[in-house]
Structure formats: structure tokens, C-alpha cells
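Here the complex is missing a single protein chain, while all its other protein chains stay put.
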Amino acid sequence: MELFVNVILLSFLLAIALAIVRMKDLFAVIMLAGIYGLLSASFFVVVDAVDVAITEAAVGAGVFTLLMLVATVMAGRYEQGARHKPLLALAVVFITGSLLIYGSLDMPAFGYGPAPDHQHVDSHYINESMSEVGVPNIVTAVLASYRGFDTLGELLVIFTAGVAVMALLSTLYDSHSNLGTGPENKWLYEQQMPIRLVVKILIPFIMLFAFYIQFHGDYGPGGGFQAGLILASAIILYAMLFGIRTAKQVISPRFYQCLSAFGILLYGGVGVVALLNGEHFLDYSVLFTDPLAGQHVGIVLVELGIGCTVFSTMILIFLNFYERKNNQLDGCQ
Amino acid sequence: MDTVISVASLLCLLLGSFLCLSGGVGILRFPDFYTRMHAVGVTDTLASAMILMGLMLQGAEANVVIKLIIILLMTLFINPTASYALAKAAMYSGLKPLLNMQKSKRG
């Protein structure tokens, strides 16, 4: 059954990828990319990688679609014709692909226990994480505790991306754009009464569910990244339907900027507190009298930091793109 | 009692699968956007409700049933709204329904 579903899902993926390559309308490409995200997430579910699946669903089908749509609106809807013959690139890709496939012939079968890559630390994580970290979800234990430093690096990458987007595109404090009557999208919130009603009802539940994902990450699939993304999608949905100005009045961009930095600080601060208590950086055992409770407190705090930064960075990127588009339209008219 | 519940679950799943398939045939075979929209919009919600109800009757634990009910409620809210918004957006953007007179030309 699993093999059957996998084969079908992967052939769907192949069909979608080929269709994406052939398509010129970038809107259609984004729609197909959304299907691609949903498909690969289903594939991850079938191979039992639940945390990856939930991330792929939130990123690939949700935030990726939103950000790509805003970018496409700025860049234009149709793909430009190619200026050069892609034969050399095709040859390079073909050779690299053949080498990769040739290399994969020597790989051990999927899930084969004695394979070399399962000998290193995997068994330690699987056997000892319950007694060392005390969190039922091993993925969270690895992500936030064993590999806490890597995760800090990833979070810094996201934060840097947010800062870069703001440095390049920011018009949030441009007084002109705040006062000007930008050509906001009227019909969605004047004529689409039922959507506004349903969204008004749904948004609290989306947020509640995001918090569930955030704080249930120790026990089931989920964690800070996914929760931040879902919460950000809820705010973006609100901004799209009720106008960006209303959304900025509800929570000001300044708050997102502070929250984005606060998340990183919280993460690093937990590490420094551990350092001051005479342990390694990001070793949470000393945060509490009982080492296991200390680990748990540390993981909850770190996940909260991740959630804050991811949430506010995503919204900042979206707001900056969106404002820039509105200003462009202002200039056109 | 158990047999009644399992037969009911089976019937729900069967009906749901049938509705899914008919929606799928509709989205493939119908001639223009609005008829496809009709096929999907009508079958999608009921098919989801049937399959989720069939799963609920499979005798799961309480929290699983509650999650299924949450998914069911969301489907009931979301699907008709999305269909409505889509049809209205298409109409607003100037996409005309395929009328009988144009049929010989396009279909």
C-alpha cells in the first residue's frame, strides 16, 4: 500500500514539474507550485516524516504561494522569452543528474537499519533522548536541544533575510505612502461580503490552532517554525481582505520589527543563561533544579523565540513587497 | 450494534468515494469553467463530509473524533466560501459562461 501510494504521488510530482517547466504564465506556475507543495507534503506523510510534512504544508503550499504572488505582481505576469540557447546548461544538468542517479545506485535501501548513516548518532538520539531531554517528540529534541546551535543559525538566516528585504524595499516609514490613497483592491472587501464574514470567524481559530502547534510541538508534530508560519498566514489573510492600512493599525510594523529581534534575543539569551550557570552554550539542563525540567523549559523558550522571529519576519517581508507594489501603482496613475 | 455501525461507516465511505469520483469526472469532462465549478462545488463538500463521517464511525478515540469534527466544520465553512469567491471573481474578470449558441463554435 505504501509503495503504491508513493509511486503514484511521485509520478504526479514528475508530471507537475514537467508542466511547470513548459508553462509561460507565471500565475499558473504558482498554482502548480502550490499543488507541488501539497503533493510533496503528502509524500512526507506517507514516509512517516510528520514534522517535515507539516513544515512543507505551511511553507510550500502557504507562505511560498503568498510571497511568490506578491513578487509576481511586481515583476509581471508572463515569462520573458529566453535570450540565449540553454544547450550548455542542459548538458551540465544532464551530466550532473546522471552522476547523481549513478551515485544513488550504491546507496543502501530506504530504512535499512545497519546502513552507515544510521550508525553515527541516530541510535543515541532514539535510545537516549527520552532520558536525556525528556521530550516525547524526538524531532523536537534533536532540533531544539541536541542541535540547538544549528537551529540558532537557521533562525539568524531568516532574520537576515527579513532585514535585507527591509533595507532594499522598505517604504513603511515613507509618510507619502501612509497618507496617499493607494489603489487598494476594492472588490475583495466591498463585494465579497461572505468571504469577509467567514474569514472573520475563521481567523481566531487559525490563531488558536497556531498556538496549539507552537506549544504542542514537544508532544506531536509541530513547533515554532510551523506555528510562526501559520500565524503569519492568518495576519496576511486579514491584511488582504480588510486592507493593508487596517492591518497596520491593528499591529504596527514597528511591533513586528521589535518582535523579530526579540525572538533571536530570547534564543540567544537562553544560551547565555546556560553559559553563565557554568554549562555549555544552549545546554538547558541547568535552567532548573531538575535537569529534565530544565531541558523542557529551555525547549519551550527556544521554540517561542523561533515562533516570534519567523512570524514577524514573514509578515515584514510580505508588507514590504505589498507596500512597494502599491507605491508603484501610485506612480503609474 | 457493532455491525450496524460498521455497515454505516462503510456506506458513508462508499458514498463519499462515489461523490469524489463523480466530481473528478465532472472537472475533466465538462465544457466550460462554470459547469466544472458546479460539479466540484456541489460534490466536494458532501464528499468530504461523508468520508469524514465514515472515519468518525470507525470507532476511534475521543480526541481523534474531535479533530475530525474540527476538519468537518472547517470544510463546511471553507469550501462553499471558496467556490463562491472563485465564481464571483471569474464573473467579475469578464469570463463568460458557455451558452448554447456558442457551443458549436467552442465545444
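By written order: A and B. Residues from 1 in each chain.
Everything below uses one rule, namely that contacts are C-beta pairs under 8 Å (C-beta built on N, C-alpha and C of every residue); 3 or more make two chains touch, one makes a residue touch a chain.
Methods note: contacts and distances are computed from a predicted model.
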Q: Report the protein name recorded by UniProt for the chain absent from the figure; options are "Septum site-determining protein MinD", "Monovalent cation/H+ antiporter complex subunit F", "Dihydroorotate dehydrogenase" or "ABC transporter permease".
A: "Monovalent cation/H+ antiporter complex subunit F"
Q) For the chain omitted from this view, which of the shown chains does it touch? A) A, B
Q. Going by the touch rule given at the top, which residues of chain A touch the chain that is not shown?
A. 1-2, 5, 8, 12, 15-16, 19, 25, 27-28, 30-32, 34-35, 38-39, 41-42, 45-46, 48, 50, 53-54, 57-58, 61-62, 65-66, 69-70, 72-73, 76-77, 183, 185-188, 195, 199, 202, 206, 209, 213, 216, 220-222, 226, 230, 233-234, 236-237, 240-241, 325, 328-329, 332-333
Q: With the missing chain put back, which residues of chain B would touch it? List them for me.
A: 9-10, 13-14, 16-18, 20-21, 23-25, 27-28, 33, 36-37, 40, 44, 47-48, 51-52, 54-55, 58, 60-61, 64, 67-68, 70-71, 74-75, 78-79, 81-83, 85-86, 89-90, 92-95
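As a working rule, only the chains that are shown with their structure count from here on.
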Q. Centre to centre, by mean C-alpha position, how many angstrom separate chain A and chain B?
A. 29
Q.
Using the touch definition from the top, list the residues of chain A that touch chain B in their complex.
A. 187, 191-192, 194-195, 198, 201-202, 205
**Q.** In the complex with chain A, residue positions of chain B that touch it
**A.** 74, 77-78, 81, 84-85, 88, 92
